[in-house]
Structures are given as C-alpha cells and as structure tokens.
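Heads up, one of the protein chains got dropped from this complex, but the rest are sitting where they should.
Here the chain labels run A, B and C in written order, and each chain numbers its own residues starting at 1.
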Amino acid sequence: MSEKKIKNIFVAGPIDPAFIADSIAKHGSKTAIGGHSIFMGQVRRDEVDGKLVDAIAYTAYEELALEKMHQIREDIFEKYPLNCMHVYHSLGTVKAGQICLFVFTSSAHRKPAIDACSELVERLKAELPIWGKELFDNDTHQWKENI
Amino acid sequence: MSEKKIKNIFVAGPIDPAFIADSIAKHGSKTAIGGHSIFMGQVRRDEVDGKLVDAIAYTAYEELALEKMHQIREDIFEKYPLNCMHVYHSLGTVKAGQICLFVFTSSAHRKPAIDACSELVERLKAELPIWGKELFDNDTHQWKENI
Amino acid sequence: MEIEIISFGKISEFIKPQKLEISGITHTDDLKVYLESSFPKLSGMKYKLALNKQIVQQNCEIANHDTVAIMPPFSGG
Partner (left out) sequence: MEIEIISFGKISEFIKPQKLEISGITHTDDLKVYLESSFPKLSGMKYKLALNKQIVQQNCEIANHDTVAIMPPFSGG
C-alpha cells in the first residue's frame, strides 16, 4: 500500500471569505481547469421555541474524521476526473451568518466538478464524526442533528 | 403584468476573486441562509492543432441575453426556494486561468442552492446569446462552440 | 421593405451589420432562403434568427424596419 498523506480539514472558528478568494485565486495558474464548483455551509439564525441561534460550536473526533475524509477523498478522485479538491470545516464557535464548511472542486469540464462537489457535501454530512451545538441567545443550547 | 427589472449580468474583462469574496461576505447578514452553491467558469489553455489558447474574447447580443436571463431567473426562483441568485458573465478578453462566469445561489438548506446552481449553468450555456472567440498564441483564432 | 441585419460570433466575420432592401419576403423562413443565397457561407452553418430581440422558434412575419439578428450556436460560460 502507498503511504497515506492525511490532510487536515479543520480550521479554528469561521471560514473567512478572503480565505476562499485566496483559494480561488491560487487556481489561476492551473490553466487545465475549466470549471470550479463550491459549496459553503453558513450558520443559520434559526428560531427554536422562541429562542434564536447565536452560534454553533463544532467539535469533532478529529483523528477519525481525518481518516474518514481521506477515504472519501480517494473515492471521489477515483470516481471523477478532478484537477483539485479542497475541504475545510470549522471547529469551535461559528456565529450566525458565518461560514463553517467550504468544499471546492475543479475539473476541465463542468460536470465532474459539480457532481463531485455535491457528492462530497452529502458524504461529509453523513460520514464525518463532527457535532454542532447550537448556542441560543438565552445561554441555553441544543445539539444539532443532520436529517 | 408586473414591471420587469432587468438586471445586468455583464462585466468587462475577467471576474476578480476579490469580487467573489465580497459577494460571499455580503451574505453574512442574511442569516436565514444555510447553504451557498457557486459555479465558476475558467478559461482553459487548451491546445488546438499545436496552438495554445491565450485568452477568450466574449461578445454577446446583450439586450437579448439580459431579457433571456430575466426569464431564466424567474423560472429558477419559481422552481426552487432560494434566498439569493447572482449571475455574472465576462465580456471582452479573459485570459487563460481567469474567471469568465460566476453563478451564486443560496438557500436555507443545501439542496435547492445546489440544484438551482447547476440548472442555471446548463441553461446559461444553452440559452444565452454569448460567443467566445479563442485567441491563440500565434494570433489566429477559433470560435468556441458549447457541446 | 427595408430590414436591418445584425450578426454575431463567427457569422459576424462575413455578414456585417447592414440594411437590406427585400421584396417578396414576408416571413422568416423565406428570409433564411434569401440570406443563404446572398451569403453562401451561411448555408452550411447552424444558426438561429432573432426578430426584434425575440429568438425565432417558428416561422414569423416580418414587418418593415424590423431588426433580424443572425446568430451561430452560443458559446458562453
């Protein structure tokens, strides 16, 4: 078996739009790319029983998540002809309106980038051991559950 | 019939990653949004008969394109529960590695944003009267055709 | 009657914007036949017409001073 290079996907706190712009700009030198697909998750100020979500605090079983992400990455690269794939997920507190997930795929033609991006998002949500605790404006909380 | 507000989608030259970052950042105040989907088209340095694409020069039948885009926008807003939809397309010269198309959709949950974004891209390519002229490194050119 | 012709993309390289004096042509299908004989390069090509900024999907009547756009396949994005 080849040596595994486990990439980190976790960033402390929200993902800055400037970081996303940087990531896009870096692909300007990759002139074989024709299409980029991006998905971003943003924290919603949901209302639950009259309380508003102020922020979500994310925790993860990091080692297991990175191991699992490595598998997902390999599966997706095998399935789609991608030039690039980048995934970032927040840990810690992310306020309503801030970005907590950034998935970025690129390919020569649009279809693989689009399909891979959406498949990645589904798999991340279902398979990565990450938990979001919704923090309400009255100092109570509730653990999020992906449906 | 209600009054139509025809939005412009055309920008002169390439679309700057900083512009995209700005557009993302502006959605931070829209706290009902949970998912953003973005597609970006990038000019490829394709090789055709030994010549390399340096840039694509885009022209459009602007009035017809904006009229058509207005219809597409209305169709997509009717079909998907979106919070936002933004489309930008370059006119004029866009060099290899630069971005010529930026499609951005947002919704409370991820699915509508993702599906609307990919449907928008398909429709734009098929229905908007825009033409790309590939400029080669030896000063010849070839008109692009979407397949 | 007189109509105005505009063209785009690769067609713009051999059909320049111009006013055309046409007689005996009342519909877009007739106009296509006329255009293809006037501009022989057009006959081998895929193209669509737009009449006064509306894409022509079926045979349409043409009136004096109408604008007709001749458009090769789109290639935006």
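Here is the rule we use: a contact is a pair of C-beta atoms (placed from the backbone, for glycine too) under 8 Å apart; a residue touches a chain by one contact, two chains touch by 3 or more.
Keep in mind that this is a model prediction, so the values were computed, not measured.
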Chains in view that touch the one left out, judged over the entire complex: A
Absent-chain contact - pick from A:Asp22, A:Asp75 or A:Glu127: A:Glu127
Touch list for chain A against the chain that is not drawn: 41, 58-61, 63-65, 67-68, 89, 100-101, 121, 124-133, 143-146
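We take it that only the chains that are shown with their structure count from here on.
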Chain centre separation in whole Å, for chain B relative to chain A (CA means): 23
Chain centre separation (chain A, chain C; CA means) in Å: 49
Chain centre separation in whole Å, for chain C relative to chain B (CA means): 27
Overlap residues in chain A, where contacts from two or more other chains coincide: 110
Junction residues of chain C - those touching two or more other chains: 77
